[in-house]
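Please find one structure pasted underneath; my questions will follow.
A single protein chain has been removed from this complex, and every other one stays in its place.
Let's look at subunit A:
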């Protein structure tokens, strides 16, 4: 293989694919990125066996061929090359090394043969639809914080994506994530072709990669999926991921329907107040207590080790007085995702899940378990 590419283009693509490569892996070839020069294009591919990212970029291909080299090393090399450089990638005669040349720099990298590189065979992906990148981004951005990292309930380690008839005649594409303490549910109008897709759990690593790839991208995204795998085409990047093989819990039953105490706060004022009083809280047990009474909320935090803090807010609340505690971090995570200027809380009592939305009937809603205070 012998190809020449522009440094900036190569760096951008390597930036996309090298993130997939785990820093520590027991299978040597998984540390490598596959480079393949064919018909005026260089394609790069990296995988961790669960997730595979391929990107194709225009290149001057002198000799067609393919090889694999350590992904983080080549990324670091290209990153440090001067801007505007032309980078030449050339395999040696016996294929055990690849030569990188740019300006007066030369690097010899140990290469492993292309034939050893695993292929995350996607198999048949019968469901296919397209949606604006911005909508997919919305689904992910607003639910991603609630993904669990707990290993025991592995089926919570991702975003559950499915279609559902939210109102008669109005089918939505819905993303749900929960770690047991908070739950996020986000809807976008179901794109044509999505109805009938299986409900799938998109793993957190794929979620994070997709989120980065969608950054600043306006174009439509193509989604293809089967119950076991998903493939997204995002511009020049094709991302293929295994899906979490598990059953997402029945989230509908934990979304409270009968919470009758309504509280409306100014989103920014409330967030700032929570942030301020929680300064005093300890790492473990970051509970902030909200004492609600007619038109008034007193936020307080007491930490036996460091002291206490209180702050009073005027709020829109006329139900019976209520003291309720929440994890301050979780409150801030949720309020930072709300769209409008206000946050609407629907509460039942100090021990029951609370509903948070930006306004009545909004497409995104959050459920938060209270903490004992």
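Definition applied: a contact is a pair of C-beta atoms (placed from the backbone, for glycine too) under 8 Å apart; a residue touches a chain by one contact, two chains touch by 3 or more; residues count from 1.
The rule we apply is simple: contacts and distances are computed from a predicted model.
Colleague: Given the options "Assimilatory nitrite reductase (NAD(P)H) large subunit", "ABC transporter permease", "DNA polymerase IV" or "siroheme decarboxylase", say which is the protein name UniProt records for the missing chain.
Modeller: Protein name of the absent chain (UniProt record): "DNA polymerase IV".
Colleague: Going by the contact rule already stated, which one of A:17, A:237 or A:367 would touch the omitted chain in the full complex?
Modeller: A:367
Colleague: Based on the whole complex, identify which of A:18, A:45, A:142 or A:182 touches the chain you can't see.
Modeller: Only one of A:18, A:45, A:142 or A:182 touches the chain omitted from view, namely A:182.
Colleague: Taking the entire complex into account, which one of A:153, A:296 or A:359 touches the absent chain?
Modeller: Touching the chain that is not displayed is residue A:153.
Colleague: Tell me which stretches of subunit A touch the chain missing from the display.
Modeller: Looking at subunit A, the ones touching the missing chain are residues 148, 150-153, 156, 178-183, 249-251, 253-254, 353, 367, 369.
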